[in-house]
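For this depiction, one protein chain was excluded, whereas all remaining protein chains were kept in their positions.
And then subunit A:
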Amino acid sequence: MSTTAPTSPRAGSHVLAAPVRWLRRNAVVLVGSAALAYLLVPNLVVLAFSFNKPAGRFNYAWRTFSTDAWTDPCGVANMCSSLGLSLRIAVLATLIATAFGTFAAFALARYRFRGKSTTNALIFLPMAMPEVVMGASLGTLFLNTRVQFGFVTILIAHVMFCLSFVVVAVKARVMSMDPRLEEAARDLYAGPFQTFCRVTLPLAAPGIAAGAMLSFALSFDDFIITQFNAGPSTVTFPMFVWGAAQRGVPVQVNVIGSAMFVLALVIVLGGQIAANRRKRV
């Protein structure tokens, strides 16, 4: 636009016209890259410091490159057992929450029943409620009913908050599914069970997978609610890191963190590549 006025009194606008145009054209890319950098820089710092060899117990200042922590990830006492506990809980909580959440989502998306809107609202509650409140009240409940704190109480707590996310993810998917596809299956000699396995489930799968992945990440990561419902001998990985941070963070924590980051990256990229290939065929 500015180039259409050659007789402009401001001769300087001519000199700036090209860079301004370039900026205008690439603004979205620039802002997007900045946002992405903002999200990823912390992860890269963690990754970089996993190759550090700190002088003291605190891994906060860069000293020298070393692969010691990567070759001996379980070199810190109790860390790998806490990691194992976290993984066991995350897997179990994900399985249970995904199964029940999927059933609930189908019920809410497909059927009309008394108390449906109340149920819909209540399902959202764990997502909206502060974790401190939820964790504390659940702990109080377990204390009063004299339930032994430990693996089971943590699992129950995790299933509870994962359930909401599964229901929301699966329900959105089920609501967008064309009911005629299942009618077509029934019309083509598929009984109720076959219709569910061959048509309904594959179609709902992306929603179920999204809910499951979300559950896993939330459960593995949770500190606050776990803190209120754990027993003396059940220390999850986030609890271990928190405890270790008081005395000095071992480099191995960065190793586990980086490994999780890389693993997530591989899963996401793999999914994208597979989806692209399917589209191209």
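The criterion applied here is as follows: contacts are C-beta pairs under 8 Å (C-beta built on N, C-alpha and C of every residue); 3 or more make two chains touch, one makes a residue touch a chain; residues count from 1.
The rule we apply is simple: contacts and distances are computed from a predicted model.
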item: Hidden chain of the complex, named as in its UniProt record, picked from "Peptide/nickel transport system permease protein", "Phosphoribosylformylglycinamidine synthase subunit PurQ", "ABC transporter ATP-binding protein" or "Cytochrome c"; value: "ABC transporter ATP-binding protein"
item: Full-complex contact with the absent chain, from A:Leu188, A:Ala245 or A:Leu269; value: A:Leu188
item: Contact partner of the left-out chain, one of A:Arg114, A:Arg180 or A:Arg277; value: A:Arg180
item: Touch list for subunit A against the chain that is not drawn; value: 178, 180-181, 183-191, 194-195, 198-199, 202-203, 278, 281
